[in-house]
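Would you mind keeping the following structure in view while I ask a few things?
All protein chains of the complex are present and in place, except for one that has been dropped.
Order of writing sets the labels: A, B and C. Residues in every chain begin at 1.
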Amino acid sequence: MLEITLFYIAATIALVATVLAMTRANAIHALIYLIVSLLAVAVIFFLIGAPFAAALEIVIYAGAIMVLFVFVIMMLNLGEKGDQQERHWLQPKIWIGPALLVTLLFIELLYVIARVEGPVSVTSVSAKEVGLSLFGPYVLAVEIASMLLLAGLVGSFHLGRRYLDRDGIEKEGEQ
Amino acid sequence: MEGLNVPLNHILLVSSLLFAIGMLGLMIRRNIIFILMSLEVMLNSAALAFVAAGAHWGQPDGQVVFMLILTVAAAEVAVGLGLVLQVQKRFKTLDMDHANRMRG
Amino acid sequence: MLELIWLIPLIPLCSSLLLMLTAGRLPRLLIGYLGVGSVGIAALLTLAAGIHFMANPEPFELTLWTWMQVGNFAPGVAFYFDGLTLVMMSVITGVGFLIHLFSTEFMEKDTSYARYFAYLNMFVAAMLILVMADNLLLLYLGWEGVGVCSYLLVGFWYQNSANGQSARKAFIVTRIGDTAMALGLFLLFTELGTLDIQGMVAMANETWQVGDSIPLIACLLLLGGAVGKSAQLPLHTWLPDAMAGPTPVSALIHAATMVTAGVYLIARTHGLFLLAPTAMMVVAIIGIATSLMAAFTALMQSDIKRILAYSTISQIGYMFLALGVGAWTAGIFHLMTHAFFKALLFLGSGAIIHCLHHEHNIFKMGGLRRKMPVTFWSFMIGSAALAALPMTSGFFSKDQILLEAYQLPGMGPWLWLGGLLGALLTAIYSFRLVFVVFFGKANTEPDRDTGWRMAVPLTVLCALSLIGGYFIIPVEAVFPAASGEHPAHWVEYVSISVPLIGLLLAYLIFHSRQLRVDGLVGSRVGQLLRRFWFSGWGIDWLYDRLFVRPYYELSGMLKSEPVDVIYGLIVAINQTLNQWLSEAQTGRMRWYIASMVFGLVVLISLALQISPEVL
Partner (left out) sequence: MVMVNLILILLVGGVLALLSERLDENMPRKVALGVVVVDLLYFLNHLLAMPELNQLQAPLASDPSTWLMHFRADWIPAFGVSIELALDGISMLMVLLTLVLGAVAVSASWTDVTVRRGFFEANLLWTLAGVLGVFMALDLFLFFLFWEVMLIPMYFLIAIWGHENRGYAAMKFFIFTQASGLLMLVSILTLVAVNHSATGQWSFSYFALLNTPMAETTAHWLMVGFFIAFVVKLPVFPFHTWLPDAHTQAPTAGSVILAGILLKTGAYGLIRFAVPLFPDAAMDFSYVAMVLGAAGVVYGAVLAFAQTDFKRLIAYSSVSHMGFVLLGVYAWNELALQGAVMQMVAHGFSTAALFMIAGSLQERLHTRDMREMGGLWHYMPRMGAVAMFFVVASLGLPGLGNFVAEFLVLLGLFKVDPWMTAIAALGLITGAAYSLLLMQRSFQGEPNPKLADHGLIDFGGREMLTMAVMMVALIGLGIYPQPVLDLAQPVLQSLLEVTP
């Protein structure tokens, strides 16, 4: 029973944190809320019997990826002016249209979900099983994922290097 | 460790709510950083749905797909943030409405 | 000998091509020799062929090659030579030669001397092909060929747009007739399977009865062609304008030869017209109506060449009348005599125009009797023949036509009366011309008299106009024999006396001024009639309003290409859609995302609607 209660608490935290993350004007604040949300989701993973996924969620998502964000935000050096700009953009009238659309989509999703029955399985799926199927039937997907990561690596290197070469370093040099 | 009897559709409900919030954020934010964050939320919600479904059937496939999503998210963020830097350099702003050269 | 008749059109043709290819680089003298000599040789050859033919008067056919063969359609480039052909060829080469000779003096100062003779020789060649053709297609070739040459020669002085206008009018108006004639050819070939004139007429007589409707339609279509070429109502309007060309051209083409091609065509296909009495009647009525209309108009003109042009229209009307009443021989006889005296008159007027610095208005002339004696006598003889004074050539032919018209059962006497009125008017206007131009006080001074190259043709033509009436044309084998009956003697006396009365009237009005017509002319009705007749009965005006202007307006309206409007509409719809869709391409990412979400919503709704069980 405790676990069920834990699930609902985690779910609530995830949702609230996400909403807050989406509405912050300050990028770092938003990022912190997002990390909270990710941690909450990691808790849910753990609760529904996917400990490996929970671990990855914390290590890679909340850890590595979010740190990237932090670095970039730091590099951009947005400051107070950026916050005001954000607040100015977040006027209520902008919300109406998108909110309507999203509500529609959500209702449709609800309609579809409503027909799903039954609880999640009682047995947890171990890292070993995941590993076996990754390098068994899904080996091709793993290869593709590796290619994707390589492409991402090359791409980000290419984009980032120019920024540092021409703009970042020179400017810093001048200063 | 024992699993628990959370109804599957509750988890899916959470997942779709997260997705909806992410999408809402995508639509209302102009700052490219927030847009990328919203994308992360959406990807994450999809991952949640996959893992939940995998748990429902007691199969590892859900988590496998989760890992694939993870790689996609990592690559996307890497390239996306690289683009953020470029946008900042070229347009001197992060407002995506200014980067409208694709206007028809 | 007759095997060589193909040389007759070929020689002028070659001369013409030679003149064209050398493009005026030959010396003037050589050009003259070529131009005149080629026609002269053709005339000599015609003479030789004529002598040969007289000795053995059998029709002769000569096929050079098959022009084209498609199925059973196989017209040849083939010539047919009989009495009628001989008469026509003699007129063309003989009168043609004289006119060519005359031209060497008339055109001697012109810069385009070679071009002139090239066109004129080409015309002679085409006209010869026309009259020698064995089948209607080759005849059509000559027919169109003379049309083009006429166009080129009327517009010879091309630097004046008005000449070009007249030339185009001449070509297009005759082309209307030609097109009718072409349709007639199609009909005849479709029905009879051949265009060979002799074979076709024979076949027609086997196939059809007198009074059938198909020969009637065919004859009317051929008549369309004849009316166009011979400047008869309703397609006569081009001829007075065609006087824009050099005067010898008017003499050759628009008086002696080309305009009589219609008469020749009907005479040549008379076997067909005999099958359609209604068509014959139409020919006669067109003839008499044209004759009177033109005579009244000629009475009012002041331009010397226009008087002669209307007179030509009027005389060809007589020939049509003759054909319509079945007086074939008389019609062709009048064609020949008319060629003599009208060529004479035109050349005479050419001499006047040449010596008076291109003056055309007769009221600015006067008293030329003493200064230009050769021309004066030419005009006297020509006018006498035109007015059909007794013993001149015109008398014999016109008298014959009137007598035969009188004998036609039914309409005959009425046609005769009309003809008489025409003869009276002819005498008045021709002697009006003589009295105004040659008598009275001199208004201008000619700077010279005619040279020998002008005088010789005039003299020869004078002689022909006088004695031409005693010629016997060898066409009795071609046409069915006339009835041979003679009407009562009084008819003949009336016919003889009418031109004399006309001459007297002209003398009284225009020379001695004893008969005063000023009051008559000055009255309101008189003025109205005068203007009406002067304008050629307003037919030009009518056609301008009925056809020319609407055509200009139609083409002006269509110029902007209305069909393109439809395609323009398609383009406009596409462009509008494109604009709408590119409006959607705002370049804003949030807009794109929103539309993606919208699309997602729609897709899911559709999926739920169509197959809910899948989800």
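Criterion: a residue touches a chain if its C-beta (ideal position, glycine included) is under 8 Å from a C-beta of that chain, and two chains touch if they have at least 3 such contacts.
Just so we're clear, the structure is a prediction, and the values are computed from it rather than from any experiment.
Colleague: Please identify which of the visible chains the hidden chain touches across the whole complex.
Modeller: C
Colleague: Quick one: which of C:Pro12, C:Gly145, C:Gly394 or C:Gly419 touches the chain that's been left out?
Modeller: C:Gly145
Colleague: For the chain that's not shown, point to the residue among C:Leu558, C:Leu581 or C:Leu603 touching it.
Modeller: The missing chain is touched by C:Leu558.
Colleague: Touching the hidden chain in the complete assembly: which of C:Gly155, C:Gly317, C:Gly350 or C:Gly419 does that?
Modeller: From the options C:Gly155, C:Gly317, C:Gly350 or C:Gly419, the contact with the absent chain belongs to C:Gly155.
Colleague: Which listed residue (C:Leu183, C:Met380 or C:Ala442) would be found touching the missing chain in the intact complex?
Modeller: C:Leu183
Colleague: Give the residue, chosen from C:Pro27, C:Gly71 or C:Pro409, that touches the chain omitted from the document.
Modeller: Here the residue in touch with the unshown chain is C:Gly71.
Colleague: Residues of subunit C in contact with the chain that isn't shown?
Modeller: 20, 23, 65-71, 73, 77, 137, 140-141, 143-145, 148, 151-152, 155, 158-161, 164-165, 167-168, 171-172, 175-176, 178-179, 182-183, 185-187, 189-190, 551, 554-556, 558-559, 561, 563-564, 566-567
Basically, only the chains that are shown with their structure count from here on.
Colleague: Please identify which chain has its centre, taken as the mean of its CA atoms, farthest from the centre of subunit B.
Modeller: C
Colleague: Select, from A-B and A-C, the pair of chains that is joined by more C-beta pairs in contact.
Modeller: A-B
Colleague: As a quick test, compute the distance in whole Å between the mean CA positions of subunit A and subunit B.
Modeller: Centre separation, subunit A to subunit B: 5 Å.
Colleague: Rounded to the nearest whole Å, what is the centre-to-centre distance of subunit A and subunit C, using the mean of the C-alpha atoms as each centre?
Modeller: Measuring from centre to centre gives 99 Å for this pair.
Colleague: So which bits of subunit C are touching at least two other chains?
Modeller: 590, 594, 597
Colleague: Touching two or more other chains, which residues of subunit A qualify?
Modeller: 97-98, 101-102, 105
Colleague: Quick one: which bits of subunit A touch subunit C in the complex? Just the residue numbers, please.
Modeller: Going by the criterion above, the answer is residues 97-98, 101-102, 104-105, 108, 111-112.
Colleague: Would you pull the subunit C residues touching subunit B in the complex into a rising list?
Modeller: Subunit C residues touching subunit B: 581-590, 593-594, 597.
Colleague: What does subunit B use to touch subunit C in their complex?
Modeller: The contact residues of subunit B facing subunit C are 23, 26-30, 35, 96-97, 99-104.
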